[in-house]
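All protein chains of the complex are present and in place, except for one that has been dropped.
Here is subunit A:
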Amino acid sequence: MKPLLKVVRKGVYSSLQDNGRFGYRRFGIPTAGPMDPLSFQLGNKIAENVGENAALEIFYGGMTFQSVATHEYVLVGANMNATVNGRGINPWKTFVLKEGDLLKLKFSSDGAIAYLIPIGGFKGREILNSQSNYLKANIGSPITEGMILYGENFPLNKYRKGLYSKWIPSFSNEKAVRVVVSHHIHHFMEQDIERFFSSTYQLSTGDRMGYYLQGPPIQTKRKVDLLSEPTMFGTIQVPSNGQPIVLMADAQTVGGYPTIGKIVEEDLWKVAQLRIGECISFRKETFDGKAIND
């Protein structure tokens, strides 16, 4: 273990995340892991990290770090307009911090979440086979000012590495995501379902547990009393006010609200990167045109 960075300003919210914690859903522990798995994976590819690696997941920016050892990093995901000692750096491309350097993340201008990934990953305490923070159950430590983040000793690469610009995901406004329709669908008013799939919904607030959307309400035909059943990252719950909640990476493992569907795994990053006030729309996923779930 090698001390890498000191947190000088902790910003809005950040946490250490690896691929996630698997095998504990039956005990009520969510998978956690990255909210934007696409950026997380691309970042680890750029860093040439193999196996289980932890990144610092950063919401909205506003963070400052001081480097305590020379090391190479990559910053991916939302554009945080980052600087090193006041000079701008390119995201999606590795860069070197020398001892004493100041890395500043301003506020995100495109997307909501960034990943700071050292070569070799950060090293946090492994709990239940994962380094992902899940603070609700006291798994992992909250990121605080003055805290030291650790990594592994890796030599610097001879050349900096980056991603072809055409492969860099865009987080711009107005996104469409694919939804697998839920088996609760018959509980909802037909015209409301139709409206759900033809309108846009705006993100009003959210965190790692859930994103609260606002738009045309979706009402059930009558009051429904459902048995609690497993929920997951991407499940869209509809409480009695008719406004959908998309369950995110830290969502509770079971829920009792009716659900309208689940956002497909491949599109979760698009939802995660919504900024408050941005809009999203939904398309029915039929898996290559073949009808499923009746």
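Here is the rule we use: a residue touches a chain if its C-beta (ideal position, glycine included) is under 8 Å from a C-beta of that chain, and two chains touch if they have at least 3 such contacts; residues count from 1.
Just so we're on the same page, contacts and distances are computed from a predicted model.
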Choosing from "Tetratricopeptide repeat-containing protein", "5-oxoprolinase subunit PxpB", "ABC-2 type transport system ATP-binding protein" or "CoB--CoM heterodisulfide reductase-like protein", the absent chain's UniProt record names it "5-oxoprolinase subunit PxpB"
Out of A:V8, A:A69 or A:A137, the sole contact with the unshown chain comes from A:A137
From A:G28, A:G100, A:P142 or A:G277, the answer for touching the chain not displayed is A:G28
Where A:A69, A:V96 or A:V264 are the choices, the one touching the absent chain is A:V264
Which of A:V12, A:V50, A:M147 or A:V254 touches the missing chain? It is A:V254
Contact residues on subunit A toward the hidden chain run 22-29, 127-128, 136-139, 180, 183, 227-230, 232, 234, 252-254, 262, 264-265, 287-288, 290, 292-293
